[in-house]
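For this view, one protein chain was removed and the others were kept in their places.
Labels run A, B and C following the written order; every chain starts at residue 1.
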Amino acid sequence: MFSFRNDYNVLCHENIIKALINANGKQLDCYGLDEYSKEASERIKDIFDCKNSEVHFLCGGTQTNMVMISYMLRDYEAVLACSSGHINIHETGSVEGSGHKIYTCKGRDGKVTPQDIRDALIVNCNEHTVKIKMVYISNSTEIGTIYSYQELKELSEECKKNNLYLFIDGARLGAALTSKYNDVKREDIAKIADAFYIGGTKNGLMIGEALVIVNKELHGFFRHEMKNKGAMIAKGYLLGIEFNEIFKDDLYFKLASHTNEMAYYLKDELRKINIDVNDSPTNQLFAFFERKKALDLIDKFGLELWTDLDDKIEVRFVTSFKTEKEDVDVLINYLKNY
Amino acid sequence: MFSFRNDYNVLCHENIIKALINANGKQLDCYGLDEYSKEASERIKDIFDCKNSEVHFLCGGTQTNMVMISYMLRDYEAVLACSSGHINIHETGSVEGSGHKIYTCKGRDGKVTPQDIRDALIVNCNEHTVKIKMVYISNSTEIGTIYSYQELKELSEECKKNNLYLFIDGARLGAALTSKYNDVKREDIAKIADAFYIGGTKNGLMIGEALVIVNKELHGFFRHEMKNKGAMIAKGYLLGIEFNEIFKDDLYFKLASHTNEMAYYLKDELRKINIDVNDSPTNQLFAFFERKKALDLIDKFGLELWTDLDDKIEVRFVTSFKTEKEDVDVLINYLKNY
Amino acid sequence: MFSFRNDYNVLCHENIIKALINANGKQLDCYGLDEYSKEASERIKDIFDCKNSEVHFLCGGTQTNMVMISYMLRDYEAVLACSSGHINIHETGSVEGSGHKIYTCKGRDGKVTPQDIRDALIVNCNEHTVKIKMVYISNSTEIGTIYSYQELKELSEECKKNNLYLFIDGARLGAALTSKYNDVKREDIAKIADAFYIGGTKNGLMIGEALVIVNKELHGFFRHEMKNKGAMIAKGYLLGIEFNEIFKDDLYFKLASHTNEMAYYLKDELRKINIDVNDSPTNQLFAFFERKKALDLIDKFGLELWTDLDDKIEVRFVTSFKTEKEDVDVLINYLKNY
Partner (left out) sequence: MFSFRNDYNVLCHENIIKALINANGKQLDCYGLDEYSKEASERIKDIFDCKNSEVHFLCGGTQTNMVMISYMLRDYEAVLACSSGHINIHETGSVEGSGHKIYTCKGRDGKVTPQDIRDALIVNCNEHTVKIKMVYISNSTEIGTIYSYQELKELSEECKKNNLYLFIDGARLGAALTSKYNDVKREDIAKIADAFYIGGTKNGLMIGEALVIVNKELHGFFRHEMKNKGAMIAKGYLLGIEFNEIFKDDLYFKLASHTNEMAYYLKDELRKINIDVNDSPTNQLFAFFERKKALDLIDKFGLELWTDLDDKIEVRFVTSFKTEKEDVDVLINYLKNY
């Protein structure tokens, strides 16, 4: 049975394998200094309109978050994030492990607001508190929501006003930018954020995330930081080959768009059979079912249990680049006949 | 021109790609909990005769060293290593970044001796010094030498006597174990070390190192440590697929053996033309050339400059799973005609 | 004008100075290995009925919390604390700086409950979350409340059941134990907590906190940890002399008791003039005043502004070992004539 558990349970898009085959056998420069990595960087800088940025390739999202946040902060500085932020709840204290507090705010719909920033700065105002120096947001968020252009612009302005860095965790940036509800352009991102990463793992790559460092203050030593945190691989060209491929012919965005389309289709079909699913703009859907039904669904379709209220359970449905209408139909049929 | 710079400048052995193709499309459990990873673990535990060990797959050598060393140590504990140890000189302070001192000894031929341990313990004996709690060795070492069984046994006994963990960095464990000068059996390793890792990156894999935790005191929470250090990837099955493949039909050792054979051939050919190369048991060779010749060689064959004594320069030749006799012959001809 | 800002703005009780004078001139063993420190340790172990504990003297509360918490935890482990906990809000990310997440709960009246522990363990249950390994509580709490014996006992049982350490920040342990609302005996503490510290700074000492490590699992290497964190002073006997003195003739508890008495007197007097002060069991009182009056009070009596609601402001009154009835009367008269 097709699993709707997450968007990273299939190795990769076939083009990625082809690109690896084409590159195999060649002797390449190591540690990310090869031609593929350079070409991939250029593609990314073109697409996101940020010619003067640095691009680095890392192996995973938790790693990218931790290494970049630690790179940005001094010992006594902290990052502001939503309490639902990935760094706060699903990274085993990785940011704290690197020595930095995550100061959390409630946020709204999984998103940090300018008011959250102002509130955090009022509380953290002297040497007995951390110094908030950066804001971490995810787009799309951990609950599938996305930021509007206006929201990002206001956050960015609030950050600049307070001399804070703005960092975007783009594990699912593709899903955000290709959402039909989205009004943020690709070329807006680098104007808004000091740094952001473009998720590969959750959008058809075998491994890898591309970190874009826009702010020049932060240029120059990220490779040292990567190595210091065990995040620089000898065969860095593996990541270069992959990202070079996925940014050819808009493949990255095509996959993300397909992923979203499958989510919308699933949402529509669920609603047709009167299941009260949330109005997600991206590829994560949430719905409550009575206990037994939820557990059966989890068992059959590998869903993630999201909230357990005893009598009813909220489950998460995730679509991916591999999801097809037929897979959705099987799920819907199962529900119809339950 | 074929480069003798290192053993990781070619993506991977073709079987690895084939294995990826075979696995692609399937929905797999994530974070290293998939069937491939389990099968690979079993193969490794069989080959190294350590049924009760834990096996974990990580993305690189620096990462594996840092995460495992930090996992083994309390805040005030330190690791003893040769001053030439990889963790001491080529990992950008990664171990210290995780909070631990590397206490260095001179060693002999790149190897730690029982006397080094005893000396370190005499000096580090109270609360004003670190507490030495583990010994880090590499086999083969950073200069291509290998430990004899007797040397390893004595080290292990000295460690046990002093309640120290012994950890083997096996970035080039394949080269060590397949060396014609080697007398250590595969099944000896887990009897000698509390933990060791089997390098994939330098022996034909695309990415990945396999860490084996033998000592049961250290079982149970390494996955937490991995995640905490950003070392757990979502698509952990990528590493499982690779290691499962490379340990089929002894491929891992065949590649390492071929690598060594090419080094011996190169050594013989260099000696035939009166070049004074060291008597390396594995795939790293070192030789001095007068300055201009050395720089020309570095330029043509991508060698690494090892020592610069102004008038003469020591260069390093490294063979790999991709090196063929013809590649060596080209180098030798170049030298003959220089 | 006498300041009610805090309980540490006067150097020390006169007996402390006398003890320093008596000890001055003698050559003493350093780093806390002197006779005074030993004698002080014995007094503490007698008073708190914990013969087999280790006692260590440190220089401040933040330091004691950070060093002990870091000592207790592995890289991936975290401490559970109230969101109002001192370590969470007023220590500049010190615990996180040592590499550990503070997982916060709401608590009730500044106190952690067994339910908070159970809830935290449900959420933090696998390798993608931290492993909760200890519970941090303060007694008296940051808002002046105290734990009942029953509350402590239940917390302790919940901790033991889940293999968690229980650590008590006793910056104001004297105030807690001498409160007229208190039912916890001195000899209960070491039966309940795995470790606790007895605050000197906030109860008449010049400098110093006494850490008691009850749980034998945690014995043996705390001196290494202290030195590693810069918390071991050469003239450790300074702290030994002080603690030896303050635990003579029950002075420690007499001072704490006096501090509480002054708070009760202040509370009564405030209520007589119809000021709605909280019913604090210890030496921290909180009351709201309309804005201008609050600011005037802050200015005259050095109070700490606690909460600013624009129209009204909550201020904190703290009494100390130096507070006398006359000081309270001046404040009350000021308020009467305002």
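Criterion: a residue touches a chain if its C-beta (ideal position, glycine included) is under 8 Å from a C-beta of that chain, and two chains touch if they have at least 3 such contacts.
Bear in mind the structure is a predicted one, so any value in this text is a computation, not a measurement.
Trainee: May I ask which residue of B:91, B:158 or B:269 touches the chain that does not appear here?
Mentor: Hidden-chain contact among the options goes to B:91.
Trainee: Pick from A:5, A:172 or A:227: which residue touches the chain that isn't shown?
Mentor: A:227
Trainee: Which positions on chain B touch the chain that was left off?
Mentor: Where chain B meets the chain not shown: residues 75-76, 78, 89-93, 96-102, 123, 127-130.
Trainee: Suppose we count only contacts with the excluded chain; which residues of chain C make the list?
Mentor: 2-3, 5-6, 8-12, 14, 17, 20-21, 23-30, 59-67, 91-94, 97, 201-202, 206-207, 224, 227-235, 237-238, 241, 302, 322
Trainee: Tell me which stretches of chain A touch the chain missing from the display.
Mentor: Residues touching the hidden chain, for chain A, are 31, 70-71, 74-76, 98-99, 127-128, 130-131, 221, 223-229, 232.
Here is the rule we use: only the chains that are shown with their structure count from here on.
Trainee: Farthest from chain C in C-alpha centre terms, which chain would that be?
Mentor: B
Trainee: Using CA atoms only, can you tell me which chain is the most central one in this structure?
Mentor: The most central chain here turns out to be A.
Trainee: Using mean CA coordinates as chain centres, what's the chain B-chain C distance in Å?
Mentor: 50
Trainee: For chain A versus chain B, what separation do you get between their C-alpha means, in angstrom?
Mentor: Their C-alpha centroids are separated by 33 Å.
Trainee: Round to the nearest whole Å and give the separation of the Cα centres of chain A and chain C.
Mentor: About 42 Å separates the centre of chain A from that of chain C.
Trainee: Mind pulling the chain B residues that touch 2 or more other chains?
Mentor: Touching at least two other chains: 224, 227-229, 232.
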